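These notes concern the structure reproduced below.
Subset of chains shown; positions unchanged.
Chain nomenclature is as follows: A, B and C, assigned in order of appearance, with residue numbering initiated at 1 for each chain independently.
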Amino acid sequence: MSDHTYKLTELVGSSPDGVESAVNNALARASKSIRNMRWFEVKEVRGHIDEGQVAHWQVTIKVGFTLED
Amino acid sequence: MSDHTYKLTELVGSSPDGVESAVNNALARASKSIRNMRWFEVKEVRGHIDEGQVAHWQVTIKVGFTLED
Amino acid sequence: MSDHTYKLTELVGSSPDGVESAVNNALARASKSIRNMRWFEVKEVRGHIDEGQVAHWQVTIKVGFTLED
């Protein structure tokens, strides 16, 4: 593994259900165009409020994926 | 929307259930006195421990709301 | 309580289920050797990705416990 180069990309996923769901939504969408995603870090958790309730969560993640040779 | 002024207020919500629930508890309490809450950011996630388990979560959020003209 | 000294230790808990579960797993493991854990702060939320899904969450927490006299 020591010779790999990884690229990081930053995504914002949304969900009405919570943090975990927003991250999975972002990964599901990103996996359509990015292969070999390996890890992520949560950078920011925000959300929109509607009538005093969380309408949807927005979670910013940084995703690392392997650049193939 | 470009002429609005927003104010930010910082709250700490608590819940024995988790991050999402602590945020919703803070918003429910704040909506008694603040109208027009629009978005929030999570600033800190902490909690108290009792007998080796999370007793309750404490989530600090910054909430933005519209100042009416 | 004003005369107590606390020590902080940093742990990374893992879980396939989400943030709350990863924190509880870390506390359950740590409580085997640390007594008097009182509070925690979440410092980082990361995770591993397998086939475009979160395989497991990794949550870094700082835990404070009382140093007994």
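Heads up, the rule we're going with is that contacts are C-beta pairs under 8 Å (C-beta built on N, C-alpha and C of every residue); 3 or more make two chains touch, one makes a residue touch a chain.
Worth saying up front: this structure is predicted, and the values here are computed from it rather than measured.
K.L.:
With 3 identical chains placed here, how many copies of the sequence make up the full complex in this file?
P.N.:
All together, the file's complex is an assembly of 12 copies.
Convention: only the chains that are shown with their structure count from here on.
K.L.:
For chain B versus chain C, what separation do you get between their C-alpha means, in angstrom?
P.N.:
Result: the chain centres lie 22 Å from each other.
K.L.:
Out of chain A, which residues touch more than one other chain, so two or more?
P.N.:
Residues 19.
K.L.:
Which of the residues in chain C end up touching chain A in this complex?
P.N.:
Where chain C meets chain A, its residues are 17-19, 44-49, 51-54, 57.
K.L.:
Show which residues of chain B lie in contact with chain A when the two form their complex.
P.N.:
19-20, 23-24, 27-28, 30-31, 37-42, 63
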